[in-house]
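Accompanying notes for the structure given below.
With one protein chain withheld, the remaining protein chains of the complex are depicted in position.
What follows is chain A.
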Amino acid sequence: MTVQTVDSPSAPTVPTESALPGRAGLLRRLARDKVAFAASVVLSATVLAAIFAPWVAPYDPYYTDLAKAMQPPSAEHWFGTDNTGRDILSRVIFGARNTLLLGLIGVILGGVLGGALGILAAFYRRLDGWIMRLVDIMLAFPAILIGLAVAAIFGAGLTAVIVALVVATIPDVARVARGAAVGVMGQEFMEAGRAVGVSDTTLIWRYLTLNCISTIFVFLTLRFGQIILIGSALGFLGMGAQPPTAELGMMAAQGRDFLFMAPHIATIPSLAIFIIVLAANLLGDALRDVLDPRLQQ
């Protein structure tokens, strides 16, 4: 007879609280949340429509037909036409493409830069004060103001919006990343890694970053909605995409002049922004709940 010791492999291994949720389990848990499921359906539909805009859009978004100007929604033009007779559905689809792309670039660039700043601040204690003061300074400037300033210097356009969005994303991400990284730094495996001579690069990347990436990712999904809002606001102010390019914020601004004659020209792009932002926020919330083991029953 053999005696089973407690840590022999045949003893059942009990997953502990530090267990990372598996990918499949994550999706399943997301799908179980009805709100999150609806949000992800809406968001993926929007993203797919934006990606395949040239094939999805029923009309050319830039084709003007003054004879059909300012028509209300009909079977022919589901969302009606604007003041120059362009099909609003097609323009919303192409507009969503630009708006989403701007938001995505802003969030990814800002996320990478901010995440790197936060993680470096946590890893190199000497840099901490400098980096976080820099972040505080960035935090003191409203994103819109930066967008306006960049637009004033380099001219209005997508570059100005992207710079503004990146600047708007960096400080908060840096703070969240630093917070997460400081927590990971306090864990024993960082010291254990050092004790066996793991290099700083490996420590930063494979130990620190990989352990805070889910926190940063969830935060970025939560920020995505806000970033789209700021992007649209800059478009609305005329600092972003220039006509005739379709961009949701700018379309809402153009429709403003006809608010009483043809309210759908302004309201439909605004509604599109609203729905995208709402879906992004709801999905971000759900992701946070799913990824944070403490919020699970």
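Keep in mind that, in the parts below, a contact is a pair of C-beta atoms (placed from the backbone, for glycine too) under 8 Å apart; a residue touches a chain by one contact, two chains touch by 3 or more; residues count from 1.
Just so we're on the same page, contacts and distances are computed from a predicted model.
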item	value
Protein name as given in UniProt for the chain not displayed, "Multicomponent Na+:H+ antiporter subunit B", "Sulfite reductase (NADPH) hemoprotein beta-component", "succinate dehydrogenase" or "ABC transporter ATP-binding protein"	"ABC transporter ATP-binding protein"
Absent-chain contact - pick from A:Phe79, A:Phe94, A:Tyr207 or A:Phe236	A:Tyr207
Those residues of chain A which, in the complete complex, touch the missing chain	5-9, 11, 13-16, 18-20, 125-126, 187-189, 191-199, 202, 206-207, 210-211
